[in-house]
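Removed: one protein chain of the complex. Kept in place: all other protein chains.
As written, the chains take the letters A and B, and residue 1 is the first residue of each chain.
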Amino acid sequence: MIIDVIGLIFIVIGFAFDVFGCLGLVRLPDVYNRLQAATKCVTLGTCSILFGTFLVVGFIAAGMKCLLCMIFLLLTSPVAAHAIARGAHRSGVKLWEGSVVDKYAEDKEGEA
Amino acid sequence: MKSKMILFALGFVAWLLLNWPPDWQHSLTGIFIAAFVAYMTGDLFIQRPHVLKHPKRYWYFVMHYIPVFLWECLKANIDVAYRVIHPDLPIKPGIVKVKTTLQTDTALTFLANSITLTPGTLSVDIDRDNGILYVHWIDVRAKDIDKATAQIVERFEGILRKVFE
Partner (left out) sequence: MKNIRWLIGAVIIVAIVAFIVFRPLPFLFYHKLPYVGFVGRALYIILLACVMCLYRIWKGPTSADRIVAVDILGIMIVGLCAILTISTGRSWYIDIGIAWALQSFISTLALSKYLEGKGFEE
């Protein structure tokens, strides 16, 4: 019973981080900042939801699949974010005008 | 051959987790499927199998890397939530250059993943030849390459060198 309550607390924390991540997706000004907020918050939020589900349902088939899915998300979500950021910068998406420095564009102009 | 054996073991464990209450029919099917997958794609997965023999590396991975990673991840989420809720959006973004001394593929992948999930940073591109990572930083505190390296990379670099190299 106490384990169920702990699992539900994990699920609530996960929902809060999901909503914050999507709020960042709406509010922040350019692609890279949106990618930062969304990737961090939604990855940890969904992992927290899956861990809470594992605690609630226990060591049955669904719980084991939750753990596997959690490991998979933690490994692949940063790779997807990295690929999107690289593709966006190479396709010419500008940084926000309040940005301070862009070493990557300087180095690429030096090469080309 | 050794990397095929390791991939066979990993695939069989993943199959058992997917069919959780293990019985002999599922296990028999899993042995055949894991052997087929290991035979087809075994050479692509692990290039340096001798690394997996040292038990000290597992100890460092579990006891040093994972607690540091989870703690930084939680701090990152609270930081992003604060920046999103604040009415003035206190951000000062930019792309900076940091340098690393790690060499192998696995260590660089784990370093890039750790940078992406820690507070305020996102790895954009990597230059293997010179050991340079380009990192998008949501709150630029140091434009210089040495100071940025000291603030971003050095939390993980020592641990990852002990684990993977």
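One rule holds for everything that comes next: a residue touches a chain if its C-beta (ideal position, glycine included) is under 8 Å from a C-beta of that chain, and two chains touch if they have at least 3 such contacts.
Bear in mind that the values here come from a model prediction, so they are computed numbers and not experimental data.
Remark: the absent chain touches shown chains A, B in the intact complex. On the side of subunit B, the interface with the absent chain consists of residues 87-88, using the contact rule stated above. Annotation for subunit A: contacts to the undisplayed chain at residues 4, 8, 11-12, 14-15, 18-19, 21-23, 25-26, 31, 34-35, 38-39, 42-43, 45-46, 49-50, 53, 56-57, 60-62, 65-66, 68-69, 72-73, 76-77, 79-81, 83-84, 86-88, 90-91, 93.
Keep this in mind: only the chains that are shown with their structure count from here on.
Work out the mean CA point of subunit A and of subunit B, and you get 14 Å between them. Subunit A meets subunit B in the complex at residues 17, 20-21, 23-24, 27-30, 32-33, 35-37, 39-41, 43-45, 59-61, 63-65, 67-68, 75, 78-79, 81-82, 85-86, 89, 95-96, 98-105, 107.
Subunit B contributes residues 14, 17-21, 73-74, 76-77, 80-81, 83-85, 89, 91-97, 109, 112-113, 116-117, 120-125, 134, 136, 138, 140, 143 to its touches with subunit A in the complex.
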